[in-house]
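Shown here: the complex without one of its protein chains, the others still in place.
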Amino acid sequence: MSRLQVELPGLSLKNPVMPASGCFGFGREYAKLYDLNVLGSMMIKATTAEPRFGNPTPRVAETPAGMLNAIGLQNPGLDKVIGEELAWLEQFDVPIIANVAGSQAEDYVEVAREISKAPNVHALELNISCPNVKTGGIAFGVDPEMAADLTRQVKAVSDVPVYVKLSPNVTNIVAIAKAIENAGADGLTMINTLLGMRLDLKTGKPILANRTGGLSGPAIKPVAVRMIYEVSQAVNIPIIGMGGIQTAEDVIEFFYAGASAVAVGTANFVDPFVCPTIIEKLPHLLDELGYDHISDCHGRSWKHVAYHRA
Amino acid sequence: MSRLQVELPGLSLKNPVMPASGCFGFGREYAKLYDLNVLGSMMIKATTAEPRFGNPTPRVAETPAGMLNAIGLQNPGLDKVIGEELAWLEQFDVPIIANVAGSQAEDYVEVAREISKAPNVHALELNISCPNVKTGGIAFGVDPEMAADLTRQVKAVSDVPVYVKLSPNVTNIVAIAKAIENAGADGLTMINTLLGMRLDLKTGKPILANRTGGLSGPAIKPVAVRMIYEVSQAVNIPIIGMGGIQTAEDVIEFFYAGASAVAVGTANFVDPFVCPTIIEKLPHLLDELGYDHISDCHGRSWKHVAYHRA
Amino acid sequence: MMQKQWMDVVSQREIATDIFELVLQGSLTAAMQPGQFVHVKTAEGDTPLLRRPISICSVDLEKQQFTMLYRAGGQGTKLLARKRAGEQVDVLGPLGNGFPVDEAHPGQTACLVGGGIGVPPLYELSKQLTAKGVRVIHVLGFQTKEAVFYEEEFQSLGDTYIATADGTYGTAGFVTDVLTHEGIQFDILYSCGPTPMLKALEERYHGRKAYLSLEERMGCGIGACFACVCHLQNDPTGYTYKKVCSDGPVFPIGEVVL
Partner (left out) sequence: MMQKQWMDVVSQREIATDIFELVLQGSLTAAMQPGQFVHVKTAEGDTPLLRRPISICSVDLEKQQFTMLYRAGGQGTKLLARKRAGEQVDVLGPLGNGFPVDEAHPGQTACLVGGGIGVPPLYELSKQLTAKGVRVIHVLGFQTKEAVFYEEEFQSLGDTYIATADGTYGTAGFVTDVLTHEGIQFDILYSCGPTPMLKALEERYHGRKAYLSLEERMGCGIGACFACVCHLQNDPTGYTYKKVCSDGPVFPIGEVVL
């Protein structure tokens, strides 16, 4: 299984596959279905300083090959996440990536400082890209300076490496990625959801109570691949890629694009066993394709840049 | 059929359904399949001053519920479009919207001036959002000032109303739309394609020779609806909506969002009869939903803004 | 326990306008309780992407079969309606917490109130209640005559009143009209149906022993995504909640905000 071993800042992963934040709760439900120890890592649900209820329902809507969500960062709050959820997760040999959210910089800083002390939290994922909250979230993610500033503040108080989660709802994702790298981020995770909307045929009203929501699932995969391709060639920090991954083949495509590990979100709802299924399939797929190690796939698409740019 | 009649600047449309630019050529092929007179309008393939071959092949790739294209504005050039294509199209009682493209402002201006003189060209569609060319195209569409400036220049030389086609690959589409409105545009068309990419599983190379391409089809529908919803409430010029439309139900959803007419792109490839099928279905759907006129659907989603924003 | 299983289609038929009865076979049936639901992938591939929550209508433990009744209304359920005997369906379940059968005691009267596509889960409930000696009364509301289903099945278990909104069958009006006109008395009430109906019952029977089954749009169906939460009625903090999929779909009356 060492063919899947991946080393990232703070994270020594037995394989590069992990559930994406918000699509796996804190693991309790999936633990009833399979042994979480098979996972490379786990990105837990966004945590804020105070408990949050989130947005009114309906919070999800289906779209062609995708879904919209507007959960609104519901979570039990920092204290309970540390005291109950992370404590419960200690039984597993899985390094946790804690997804950190807030309304203003101070909130992020507080959550980062405290949650990074939890023994099984090996890295933070700064969520500056949630499109479903009125303040904070995406506001930080679309402005290079704000993103850099927040990264710096969080980095200063964190005991573990800090990954920043990028929003795809921007004109120039490379500029934002570079600003975040310069601010000291240890890695990037991308992409969060695309802003979308669906209207009810009968009423004309938005299906989501929050009106707009975040688009995820296979529909957004080509956008994610393109952005990872662009950003990975512009920065020197690793990228954990996500956006529509459903199969081992998709994982390889993300590695080709320039990801060093991947997260699976929406697909968990379609098939709750998707993560272990992918992890089991990967070595066979590496055989078929003739690679020794998953990292051999990393950035293969880059090589053609020079040629095509000529 | 007057239930579908729609009046827009320069365009008196017997119905609000038209093929989107680049997905219908100049109509010749579809004319072999059905009578083009059923169409509300037709957005012809992007025209540039000089003939263009476009990008190397492969130029298309499939994605979940969508496709990527990187045609690269292939077209026979201004003279032939006017002399052959538009002349041929005069046999139909269909007002044409000419899609205008170029590498620099002067190109756009030249094409706009000449093509707007053609008797059956009733409006222009300024393509400042093509993601598949190295110069021009999307570069104009992601910067409010450049977009406004180009709009002003084209508006000054055009004999017919000017619609500007917006790119979805931006952080703040409302800002760009407003800038374009202030520059004197008569209408907006949106959305062009989202930038995306696919990599070949075996080689790791991009499937498209151009590496990246524009994502279209049902996958992008929720993004289009969201953007039209936002822009239509911020501007006072009409919007021709597009992005993933396949059915009469989709048309209604776009009207609810704030579109005043719609264009159908990728769906023509899936079902070449999609436009006449939608046009035939629309009155029945209006009956089912209890609307007298298609325009009764316009902006229905807006009403809920105040409520939800409270 | 909850499993994901390719179950065999035993039979499928349309029993009322757009209402289908689908019988599936597989070991997953072993753990099923009335009021629980399954999460069904209606098509392979990416469209429709999400699973569909459908209630368990009746279970045959011996044959390892269960029945679901559903309305083929949207994209997913219409595809499901095409499945034929011999094909397979991808089912995740059983999910959620069902109706507490134990709360009704032999000799007592249970009133089962269903509305439209909320009627199905009451059938297995009624079977289990009658089996343990509880007297059952069914009050079932539908839109119109063509939408009525399973009347005989319910009738064979206990008194069954039908209301139709347009008056084309049974009592004209809503289930609450039946409850009033017939002066129905009970020790315990179980209900499933549209939210307005549940709200009317809550107003009427506040403080009584009653259980309501809720509907909400779902993502995961197992409690992980927070798509289906509802507020608690007694909630000083404002952020306590229950998940319809894993804490429900059945809640005691008065517990959650409808």
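When the chains are written out, they are named A, B and C in that same order, and each has its own residue count from 1.
Operating definition for what follows: a contact is a pair of C-beta atoms (placed from the backbone, for glycine too) under 8 Å apart; a residue touches a chain by one contact, two chains touch by 3 or more.
The shown structure was predicted, so the numbers you read here are calculated from the model rather than taken from an experiment.
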| item | value |
| --- | --- |
| Displayed partners of the chain not shown (whole complex) | A, B, C |
| Option touching the unshown chain, where B:Pro64, B:Pro222 or B:Gly243 are the choices | B:Pro64 |
| Hidden-chain contact residue, picked from the options A:Leu4, A:Val17, A:Leu36 or A:Ala65 | A:Ala65 |
| In chain B, positions touching the absent partner | 22-25, 28-30, 32-33, 45, 51-54, 57-62, 64-67, 69, 71, 74, 77, 217-219, 246, 266, 268-273 |
| In chain A, positions touching the absent partner | 64-65, 218 |
| Residues in chain C touching the chain absent from view | 43, 45-47, 75 |
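Keep in mind that, in the parts below, only the chains that are shown with their structure count from here on.
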| item | value |
| --- | --- |
| Chain nearest the overall Cα centroid | A |
| Numbers and ranges of chain C residues touching at least 2 other chains | 46-47 |
| Of all residues in chain B, the ones touching two or more other chains | 64-65, 218 |
